[in-house]
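The next block holds one structure in the form of structure tokens; read it before the comments.
Every protein chain but one is kept in place in this view of the complex.
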């Protein structure tokens, strides 16, 4: 057992920290100005592309793609502390490193399950940061935490699949540069519960695919990264070559995609919590009420300590989970992935909430990133399955240990 | 001791419930459509005026104005259960009854401290729902939970006051129909700590008063009721007749204004919590996951119970506080006002959060009112002083009981 | 609606407060000394009988027996604030007023369901405080929160019932002055679920009834009031006249008994919380650490405030529940009784825990009553059904409102 980062990780952390200091933090106000000034309210800001070029130049590119060093990918354990650092500037740093959801998951899917042709068409430009992508699974009409509920139909008709359905909370889909959707639907509603689903690639400009509106998350449209769209698919036709993997493999592919996605979110949330704590400390030291800085008042000091104690525990569990994913695989790390999925968003939400309280009304406003971050953390208590589903499943697994004996 | 509503209250509740069912709830989707369609993004929706006319016709008008039955005002204890009901549709019902903040507080101030001329000019149109108003106290540069921190200057120059300062989170100020601001500033920075402040009436179109931008609250601009403005006052000149009360009375007036304002918020929050619980129950009964309605799953049932248990306790404490305000005055009810100010927003926030969780992602989106309500409840943990200030003060008062003995 | 105590209640409160000050509080150290010195480790202390004589002399006797003013009983609403006061000295004051569990519930049962003969034999001496009694329902082998699980058999054999079973947590049973047990068992295991049970009176000296041991509650034996016994019944024979009510009515009688029992506990817990808060305040003012009294340190002040805010809410809900029991009956107040049963023990446990923390290690020791009170509050999260059973039931009832529509 060894708790220090290895040398390569330390070197990468320093490289990334320098990039953050020299480029990312200075770009934050520029980003906000460009977003305010853009014409297409869903387009991204030009500064993102400048950051991407610089990151790639520095060898900070596609780090997330575990198992594929040829693209820059690190092991989960090495990636974790870097992803955490990107979480300190969550709207800029992940995308700057081409490590932003949902493209990361989509690149993983294409790497694992894509045909050579699919890789050439979609994976390569994604790995190059030239285009963006969306993952269209959740639907408004059903509890999508149970993926077998999905109702979108994918019906083979000669050399084509015909897709009909309605999806929502499709992150990134409103970004005009989002060029392709991975759509999950049912090819065989009569098959076994976990063999009914398939995934197909649907280019954005395919007739019948209509992005209807952006869903808000606690008032935020998240337009900087393409928002969260409601999408209608009406008699959308794609060639059968657009099938990802085989028919009936949709559920399995979705599962394979989820593990890394969850841990990436948790890693970044920890960085977000660290930055929120820093902001809270700075504010508490600066702000005077009733004759003393907030930092000298008992409750604030206690909040700061509670946040620190919570972060230390979360980080270690996330790192251990990454270690397990590397050593025993995503399935072997299933319980730990659930544990961090349960523990991280809600704890970080509390840390953000306390940071907001230290800031007063400013902390809730657009003058602070805190409430936007809180909306993001809050939404992760629902995304990829609500906490309660994971608690139930994890509790059942724990009880099973004693049931079998 | 008697826990039943008296006959008049029961009659008024029935009248108001009928108004809600027949007019307010049906107007909710209309309101949303009109807001989406309006040209001025800060103007209100026409349906509000229709509701106001109907409410007035039904004798549901200015009920909040305790001590002034001539205007329709009820005692706090009678108003409380009605305010609660309006909280079930918090963006429409309070304004429909001309019982919406910040006008309520401003009308109270003018009723208590206004000159006959001020009453004619501003109170009458406010009581008639013809104009709206704002209360400009909090400032970006100082911790405004400590009102003695206020830095805006009000300097007498002949027959005029000259006002300079910057205010923010001035609720309602972006509404074009908001015609007057009650501005708090310092007329004598050398006086005793609580005698430095004064209040003056500043008509919206006074030169030098500039509404700069709307502050967001967790992503929401609250444009339906005029948002929360940042306002600059540069060499704003008003006649000395615009002074409210006397010079040096600003702090006392602000205190007098706060008690009723706080309890009104708490009353409405309880209604909001009731409606959120209703929405959660309906959703839990409708929505099926893993083969059973959410309502049949243990945790959801427990959440519903917890919310019910919490609401019952909050309501009683709010009602008792109203009773005390009526019988021993706002000062006599000081501890109880603090207690409900502490307990209500955070508890209602939890109830809303659980209701959101039952709704899944929809609960966070614009398709549900829940996240907007949550932003409102959250902001009340800061508005009129953060919880921590009240906890400290209330704790100190409790300890004082034993210190003196 | 009216939140002031009526005149009679005020007069009774003053009378009781005087009794507390003049007799009960001074008797507390005497009580401890007598307990430490007694020979029979389960007998009570002589000072209790002195207090009882004085209380009776002052007209503070059997106040709990709602509906029976001829014995001194008050309405629930009038009794509530008095029961609260007795909770300030929970080991002495309730018994001093002949208002201590489980005798109160047993007296209610006998008043409602006892035959004239049973009343003469058992109710009269109980009302006079001459004997004590026990209620034997819960069993070690089954989840007794579900009363239909009870396995003790009551079999008619000619003019006698023959009882076999094992009971535990039979409060008061080790007190040598506990002269009679009300035993619940099954007379007809084939009947409908709620018609299988009956109750019979079993005098303590009946052959076959054996008190095996005292159950501890978090280390406490509660020997001052007769502890919590494990009791074995082996071929215990009592005449059929000892049946309480009719055969098959045991479940209904138990239900009738529970409502008042639960609210009495809650009332007293609130008084206990008030006294704990007082002790915490006094300690915080006295004790200096790091150069300042604890009372001047942020977190302690916040704890005091939180306790005050919680107590105010709990008290009102308990009072309203008492009011409902008086006006719409115990069944009509079912939801509220559940709500206070859920909310009170856990909240008071927190208040006690904070009071302990203020006291340091002394607060956990025998030099302070706090940890014993905490054990009592903790056990009430299980007694009469664990919180979870009540939460589930209350949640279900709330959901049912919308299911029916």
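Order of writing sets the chain letters: A, B and C. Residues in each chain are counted from 1.
Criterion: contacts are C-beta pairs under 8 Å (C-beta built on N, C-alpha and C of every residue); 3 or more make two chains touch, one makes a residue touch a chain.
Everything numeric in this text was worked out from a predicted model, so none of it was measured.
Visitor: Determine which one of C:163, C:209, C:375 or C:399 touches the chain that has been left out.
Guide: C:375
Visitor: Consider the whole complex, including the chain that is not shown, and state which of C:128, C:145 or C:327 touches that chain.
Guide: Looking across C:128, C:145 or C:327, the contact with the absent chain belongs to C:145.
Visitor: Using the touch definition from the top, which of A:18, A:53 or A:316 touches the missing chain?
Guide: That would be A:316, which touches the missing chain.
Visitor: At which residues does chain C meet the chain that is not included here?
Guide: Against the left-out chain, chain C lists 138, 140, 143-146, 149, 168-169, 215-220, 287-290, 294, 297, 299-300, 357, 360-367, 371-372, 374-375, 378-379, 381-383, 386-389, 391-392.
Visitor: In terms of residues, what is the contact footprint of the unshown chain on chain B?
Guide: Where chain B meets the chain not shown: residues 297-299, 301-302.
Visitor: What residue numbers in chain A mark contact with the hidden partner chain?
Guide: Where chain A meets the chain not shown: residues 1-6, 9, 77, 277-278, 281-282, 284-285, 295, 298, 300-306, 308-309, 312-314, 316-317, 319-320, 323-324, 327, 335-336, 339, 342-343, 388, 390-392, 394-396, 398-399, 401-403.
Just so it is clear, only the chains that are shown with their structure count from here on.
Visitor: Starting from the mean Cα coordinates of chain B and chain C, work out the distance between those two points in Å.
Guide: The mean C-alpha positions of chain B and chain C differ by 43 Å.
Visitor: Averaging over Cα atoms per chain, report the distance between chain A and chain B in Å.
Guide: The computed centroid separation for chain A versus chain B comes out at 37 Å.
Visitor: Please tell me the distance, in whole Å, between the geometric centres of chain A and chain C computed from their C-alpha atoms.
Guide: That gives a centre separation of 53 Å.
Visitor: Touching at least two other chains at once: which residues of chain A meet that condition?
Guide: 297, 299
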